[in-house]
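Written below as structure tokens is the structure these notes are about.
Apart from one protein chain that is not included, each protein chain of the complex appears where it belongs.
Labels run A and B following the written order; every chain starts at residue 1.
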Amino acid sequence: MFGKLDGTMEEMSKKVDNIPFISFIDSCLRGIAEVFIANNPVTGFFVLVAMYVADFWLGVASTVGVVVATATAHLMGFDRGQIRIGLFGFNGFLVGAATPIFMAGTEMNQLMYIIVFSAFSTIIMKAMVRIMEPFGLGAFTLPFNITTLIFLFGALSYGHATVGPLINPALPIAVDAVDTVTFLGSDFIVNAVFRGIGQLVFADSIISGILVFAGLFVTSRIMAFWAVVGSAIGMITGILLGVDQNAIYAGLWGYNAYITAIAIGGIFFILNVKTALYAVFATICSQLLAGAMVTFMAPWGMPVLTLPFCFAAILFISVGRTSNWLIPVNCSLTTPEEHISWCKLEFPKNGPSVGSVNH
Amino acid sequence: MFGKLDGTMEEMSKKVDNIPFISFIDSCLRGIAEVFIANNPVTGFFVLVAMYVADFWLGVASTVGVVVATATAHLMGFDRGQIRIGLFGFNGFLVGAATPIFMAGTEMNQLMYIIVFSAFSTIIMKAMVRIMEPFGLGAFTLPFNITTLIFLFGALSYGHATVGPLINPALPIAVDAVDTVTFLGSDFIVNAVFRGIGQLVFADSIISGILVFAGLFVTSRIMAFWAVVGSAIGMITGILLGVDQNAIYAGLWGYNAYITAIAIGGIFFILNVKTALYAVFATICSQLLAGAMVTFMAPWGMPVLTLPFCFAAILFISVGRTSNWLIPVNCSLTTPEEHISWCKLEFPKNGPSVGSVNH
Partner (left out) sequence: MFGKLDGTMEEMSKKVDNIPFISFIDSCLRGIAEVFIANNPVTGFFVLVAMYVADFWLGVASTVGVVVATATAHLMGFDRGQIRIGLFGFNGFLVGAATPIFMAGTEMNQLMYIIVFSAFSTIIMKAMVRIMEPFGLGAFTLPFNITTLIFLFGALSYGHATVGPLINPALPIAVDAVDTVTFLGSDFIVNAVFRGIGQLVFADSIISGILVFAGLFVTSRIMAFWAVVGSAIGMITGILLGVDQNAIYAGLWGYNAYITAIAIGGIFFILNVKTALYAVFATICSQLLAGAMVTFMAPWGMPVLTLPFCFAAILFISVGRTSNWLIPVNCSLTTPEEHISWCKLEFPKNGPSVGSVNH
């Protein structure tokens, strides 16, 4: 639909490959897009704009994160092909973005930690890729989660770091029953769904959510579809379970949901009706995991970040591959549309038999 | 001893295999028996009766659990052979049984959660089987533990679910020294041992414990023996460590112990004197794990469920297989008696050399 901007922009990637500075920027922008399991620098650029729109310092912090993490991978001599598609950038980007959200203190102080922990995230990424390999899985955003939690847990005992008001250790207490209907309205839905889309990268604003949506739309219309539908499913699950409506309103029940929907509904499986149903079930379950993890993290007052997505993705991808329902795709670095057209080309009549689509 | 009811009742299994409704019921009953690592519908029926005897709603809840979990496996198109021996039923059965114990609120409310989480347990079972495969191990009741903890942790933050009084988050505090002798008596021992046998399926009554014992007796006299002896070892361990005597009295120091004794003492190793000694050591260690996990779960007020058994079984089976003491059996789905007689048949004089008994 968007011609050369569409899909993974392989042509452009090859063109800039020999220009060090430009290819580094391309790697970083692709790294930002990899948060959404997309490999497209234009998508990355849209997301980056969304960050600066939400908050200028959030934009700077996440930019530093992705640059340091990508540079560390170069410095360590890691595989250039993996660096070029952004595999070592996205965790650093998220470490950088998480810092102004959960930490207080001067910007210079935060910056020092962003540099150290973004570099650290690249090391953890490399190790996680190795650990997940025998299971035929990627690392998802686990390295970001692990690195950020090492930072935030540690920060509570560092005199030279100041945690923000969101970090608030307390024993969990049972939540009282809530009235689900009264607070539902179009304002609530727009906030829950679109701030939810932005929340995956800590860009807590409706406009940022729309920018992220637009960025995804460039790479893949299917991914953009799941962004809205997945975030809405998360919101509905939260309402049905009766969780804190302020959290739903702020989009906190949307972000893990929609990235799970994207992963299952087109990236790791070829999209068809059965895949869509499975993706909806996976999305609901990602929110059950989120609810459990909120309680688990309470004694340290820590955020669940994107751990619910990581666990749900690992679970439902592993299981889906063994089911004779679904057509798995083992290479996850292209778009749902390309997966579908490839599948039609190879198996023009009845579709492939299970397990045969490994390119 | 019981003729056709004895062992795994393979004949009956084949007979009903083509009658959809009956074979489904057979799968569910075998699923109930699989909690005890037994594959026998009569054992399952005894256990089911024990549930209704302990508490009618407990019986209903666990029945719904096993039915939904088994049906989900059919719906997902999982391996029919595995469904038929009950592999996808037992986790749902336990999820269903745990719900009335730890949750309050209306029965309809509990029912909704039982349906969702029993279905979820089947997904988690499938994933766990895959994770454990490279280690040559099964999933034990890990999927039940994981699913139930996702539910109970989450329930604390759901406005539309009410946790019961057993869920009581508090920081752990050191227990004072207790007098071990005064509370020992025949009433204490009968309660600790037989309620302990029932507690594995949350059937907290002496009669239920006896019914479970009877059910195990049908499948295997050795398993029934370990049920009593293992539960007693757990009780003694608890007394020696000086843990809360009310917990011991209620059988809470018996249930992880005896299922560990059954697993090590005949199912995963061919029973002989050395195996028996090893099973006793494993049983004691399962209770050391239980004591540690009680403290670990305190900040969330969560139960340890059968995690101590799972960890002890994984540990002692893995290690036992590398020892030249013990004769491992790699297929775990038949009875201790059959393992012994098979071993005598194949190695009439001196028994097999280590590692050779993999059928």
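Note that a contact is a pair of C-beta atoms (placed from the backbone, for glycine too) under 8 Å apart; a residue touches a chain by one contact, two chains touch by 3 or more.
In this text, all values refer to a predicted model and were calculated from it rather than measured experimentally.
Undergrad: For the chain that's not shown, point to the residue among A:22, A:170 or A:190 touching it.
TA: Among A:22, A:170 or A:190, only A:170 touches the chain that is not shown.
Undergrad: Kindly note down the residues of chain A that lie in touch with the hidden chain.
TA: Touch with the absent chain occurs at residues 76-78, 116-117, 120, 123-124, 126-127, 130-131, 134, 149-151, 153-163, 167, 169-171, 299-301.
Undergrad: For chain B, which positions touch the chain that isn't shown here?
TA: 134-135, 171-178, 180, 240-244, 285, 288-289, 291-296, 298-299, 314-316, 318-319, 322-325
The rule we apply is simple: only the chains that are shown with their structure count from here on.
Undergrad: Distance between chain A and chain B based on Cα centroids, please, to the nearest Å.
TA: Averaging C-alpha atoms per chain gives centres 38 Å apart.
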